[in-house]
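With one protein chain withheld, the remaining protein chains of the complex are depicted in position.
Letters A and B mark the chains in the order given here, with residues in each chain numbered from 1 onward.
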Amino acid sequence: MTPCFLKIPDGLKRYPLVGIVCWLAALVGAHAAQDVRLRVWSHQGQEAENHAVREIAEAFNAAHRDRGWTVELSFFPDFQYTEKLAVAAAARDLPDVFDLDGPLVARFADVGLLKPLDEFLSDAERADFLPTILAQGTVDGRLYALGSFDSALVLYYDRELLARAGVTPPVEGQGWSWDEFVKACEKLKTAGIEPVALHMNESADEWFTYAFSPVVWSAGGRLIAQDIARVRGELTSEAAVRGVRAWQELFARGFAATDPVEPDPFGQGRVAMDWSGHWMARGHLATKGDRLGVMPLPSLGTPAAACGSWCWAISAETKQQEAAVAWLRWVTEAETGVVPLVRANGAVPARRAAFAHFPEYEQMPYALFRAQLETSARPRPRTPFYAMLTHRFAAALRDISRGADVESRLRKAEEAVQRVIDRKRPTKTAEASRP
Amino acid sequence: MSGRRRDHITRWAEALLGSASVVVALLFLAPLLWTLIGSFRVEEAIFRLDAASLIDPRMWTIENYGDAWRRASLGPALAVSIGQVALIVAGGLLVNSLAAYAFARLQFRGSDALFAAVVMLIILPVEVIAVPMFFTARDLGLTGGLGPALAGLTLPFMAKAFNIYFLRQHFLNLPRQIEEAAVLDGARVWAQYWRIALPSIKPALATVVVLDVLTHWGDFLWPLLIGTREETRTVQIGLANLFTQPPVQWGDILACAVIATLPVLVMFRWLQRYIVATQVHTGIK
Partner (left out) sequence: MTAWEKQASRRAIWFLLPALGMLAVFVAWPLIRAAWWSVTDADLLATDDAHWIGAENYSDLLRDPRFRHAFLNTALFAILIVPLQTLLAMVLALWVNRPEPAWRWLRTVFFLPVVVSLPVLAVVWTLLYQPEQAGETGLINRLTSVFGFADRAWLRDPSLALPALAAMSIWQGVGLQMMVFLAGLQGVSREQLEAAQLDGASAWQRLVHVVIPSLRNTIAFVVTVTTILAFRLFVQPYLMTRGGPDDRTLSLVQYMYETTFLNLELGRACAAALLFLTWVGFLTWLQRTLFNEEKS
């Protein structure tokens, strides 16, 4: 005879759905019974990078077994990662630690979603980070995020193509003034060579703000007065307009294509210079070898460069603060985090101690990446209104490249952004006036 | 004589129509057939359909299935998807048929106005309220881990204005005498509904099941919103992730597409007779 507890209740036999519900409930129960873990989210990235993050997590887990800390990694595809973070933030279901794109830090910090990191960081540790990394993670004087790597934006050139047009590149490490840059473009154009690739086919707004803010900065302008959240009069300041006008000239005079189709015309040898980032360095070195030269972006006054990348932050609501801080430290520490990550994705190490592992940083173009980040690079504006700002600014630049009037188009953009800021400012000014 | 000739022509026409049907059907199904074939091909052979590569056994593989299963965590994803659809269908059948029965048979003051309000919700696209609905789900604790997320995936979609409307039509079409006879027997309202009315509209219930399964198996926007953890991914989200995460492996994607389709195909096979028998016919007004 079957013991009665082994019998399937009649109800279950008759209603398979009841069975499914019970089975699901059991599944839920099984999950709840597991250990407490540190929830960590990361964007998917390239496979090598993804693999590196997993290995870093395994090493972390092995090293902290005695403490019972286990990192539970979740990856979301890049294209929906920012959305996923926003949804989780709205649902108050953020993981303990997560990575986010630099410009998003201010947005999240503004509504109190991030834990300030200052108290966890010794002065020695702080001094080992590149200044751009600290600047990127700092909002209103407090540090909220730390990256393992940074980015760099430079002007690559093809020595042979420049020579063919009779253009002499500047001394190594030096950049051109804007006038010199325009003269070089003229010569190249006359020689029948397309002067510069600006990647205007990039579909993301972010490319425009990232790549062309330095033009505004080097002319002495800025996109926003960060402390008082003012855009009106900034985008249309004399300096900003001068910078963007100079940039527009590149299209008007046929130095750069407004609607290119190829992703990498420089690599294909069709274009003489490439306004692009560190991520092209390996490819360009492979195709050009000794022909590849590199210089800082041309300057309209003050040399300025771009920076910024993914960085790690801790949720303000984490219940695992100690473990969360340990993970953040692990993944931004030179040996345990920075080196394996940079090996995988080719970005610029965020820690000075890590450069010893990458001999290529003794030479160009890598030496320039580091030099720029140490001196002239600036993070994009750290304002809660960044998403709006970048969106409008990029749309304005797209139109301007196709011939729109610079000042009126920028005015339209700044008005649109300012209107939103003005509406929100009551809370903002109240916070600012607090002692 | 002429009769035989006409027969002859009809037979020719039939044959022509039949073979035309086969050709059109093959063309129509080409995307699905290609998916099925591609899911068993090695990566470099997916886009190659020449005879030489088709007969080459080295160009065929079943590894895509294993890879897809692992990379998209299809095991848990299938469990979530099946659980989601099963709960929506089961819960939906119960609550919607109860309401429909009340609107059809249990008249009270204001019931017509209430019914009109429900009917107005039919055209409300879920996309319009998806975000505030997400906040409601959050407020009720229906986000996060597997249990809450499963509730969040299903509870909002059980009650459905169209299903109430549709089932009410069918209840109204039932002859009243059966129920009144039962009243004389002393049966109560609940028994009326459960023992007499509900079994009489089985084909309509089947139609509702089919429509619900088709709709919710393909759900995308809502699972994308409500699922903030890896373990609450549905099959469709798993497929979308496979589709967008590098390295993109077409073979894995196609295998995942096949796996994502199988459960609903089985379901469809089982419910097909109802689809043909009832169709959405009475919903048209």
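The rule is short, and it goes like this: contacts are C-beta pairs under 8 Å (C-beta built on N, C-alpha and C of every residue); 3 or more make two chains touch, one makes a residue touch a chain.
Please read these numbers as outputs of a predicted model, since none were measured by experiment.
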Positions on chain A contacted by the hidden chain, ascending: 79, 82-83, 86-87, 89-90, 107-108, 111, 113, 203, 387-388, 391, 420, 423-424, 426-427
Can you list, in ascending order, the chain B residues touching the missing chain? 21, 25, 28-32, 34-35, 38, 46-47, 49, 94-96, 98-99, 101-103, 105-108, 111, 114, 118, 121, 123-125, 127-129, 131-133, 135-137, 140, 155-159, 161, 164, 180, 183, 188-190, 193, 214, 217-218, 220-221, 236, 239-240, 243, 250, 253-254, 257, 260-261, 264-265, 268, 272, 275-276, 279-281, 283-285
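Please note the rule applied: only the chains that are shown with their structure count from here on.
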Taking the mean of the C-alpha atoms as each chain's centre, how many Å separate chain A from chain B? 41
Within their complex, chain A touches chain B through residues 17, 20-21, 24-25, 27-28, 31-32, 44, 46-47, 74-80, 84, 87-88, 90-93
Applying the document's contact rule, which stretches of chain B touch chain A when the two form their complex? 79, 82-83, 86-87, 89-90, 134-135, 138, 143-147, 150, 224-225, 228-231, 240-241, 244-247
